[in-house]
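With one protein chain held back, the other chains of the complex are shown just where they sit.
The chains carry the letters A, B and C, assigned in the order they are written, with residues numbered from 1 in each.
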Amino acid sequence: MQTMLDQRMQECIQECHRCHDTCMETISHCLELGGKHAEPGHIRLLMDCVEICQTSANFMLRMSDFHGQTCGVCAQICESCADDCDRFGDEMMKQCAEVCRSCARSCHEMAEAV
Amino acid sequence: MQTMLDQRMQECIQECHRCHDTCMETISHCLELGGKHAEPGHIRLLMDCVEICQTSANFMLRMSDFHGQTCGVCAQICESCADDCDRFGDEMMKQCAEVCRSCARSCHEMAEAV
Amino acid sequence: MQTMLDQRMQECIQECHRCHDTCMETISHCLELGGKHAEPGHIRLLMDCVEICQTSANFMLRMSDFHGQTCGVCAQICESCADDCDRFGDEMMKQCAEVCRSCARSCHEMAEAV
Partner (left out) sequence: MQTMLDQRMQECIQECHRCHDTCMETISHCLELGGKHAEPGHIRLLMDCVEICQTSANFMLRMSDFHGQTCGVCAQICESCADDCDRFGDEMMKQCAEVCRSCARSCHEMAEAV
């Protein structure tokens, strides 16, 4: 596929998509399990992560002058979301934490590069 | 404010904003209460309603040729969300149901008008 | 990655992501070229396609009861967007048309399956 975006930005967009999708699925998983998995603060953080990953990907796809700022906030939220998911013991939460951590790293580099 | 949109479309956009905002707040309220308020199906429907109201408003703001289709789907989802909220007895759920019902009506008219 | 979504839904989500990303990049490309590439109706259709692909992917990721409806509207818009892109002769527009067509097919199947 022809693209005007450089390799690193394309990778960061894919990280954001993967983190967005994983957190969205994790919300369903957590609501199904209930209890501490469905605590308002945890679900809210997952919803934050879904939305900022989407916004951040869109800013990169538009090659916006502000993609550094949105990537910066995205890195912070993904990091918090990873920490929050790490509190749980089950496999899906561990995977979600890992995906968030990887996206945070990529967004942090993107924010630094600007 | 200067606008290129006719009166009825402006009103429908405001209905969508109001329904979007109300359902978003209702999600927090339901997660706080827990129990049947936090059932996956109920939260999912509220999230669906938030997103389709946003999409529907954006299609109207762009004066898209497809705003009839998005308004049509929005009307259906708002109607379902209203029915689902009506199952609960508390004041906030009743208000949310009312707001959804009003938005459904407006979107339905908009879909019919195309 | 662990997932609760079946194979076909996962593929449709990926089609929606790809179409969303391609149309977003195509908007920049068209604005750069100007002239008939930057006609309001063409840019609006690309923006419609970006947004409905995002909404449609999110409804599938949430396993929403309404994903058939959003996929149905998405199929229609992707089809129109493909036709509109096919009017142009350059390589990027042809690729965009192809991606839209492929997403339309996948969303149409998903809508039919419900």
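In this section, contacts are C-beta pairs under 8 Å (C-beta built on N, C-alpha and C of every residue); 3 or more make two chains touch, one makes a residue touch a chain.
Given the structure is predicted, the values throughout are model-derived calculations rather than measurements.
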{"item": "Residue among C:Thr3, C:Ser28, C:Gln76 or C:Gln95 that touches the chain left out of view", "value": "C:Ser28"}
{"item": "Chain B residues touching the omitted chain (full complex)", "value": "1-5, 13, 17-18, 21-22, 24-25, 27-29, 54, 57-58, 61-63, 91-92, 95, 99"}
{"item": "Absent chain, residues of chain C that touch it", "value": "28, 31-32, 34, 38-40, 43-44"}
{"item": "Interface with the undisplayed chain - residues on chain A", "value": "44-45, 47-48, 51-52, 55, 58-59, 62-66, 69-70, 73, 76-77, 80"}
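The criterion applied here is as follows: only the chains that are shown with their structure count from here on.
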{"item": "Geometric centre distance via CA averages, chain B-chain A, whole Å", "value": "26"}
{"item": "Distance from the mean Cα position of chain C to that of chain B, given in whole angstrom", "value": "23"}
{"item": "Touching two or more other chains - residue numbers and ranges from chain C", "value": "58, 62-63"}
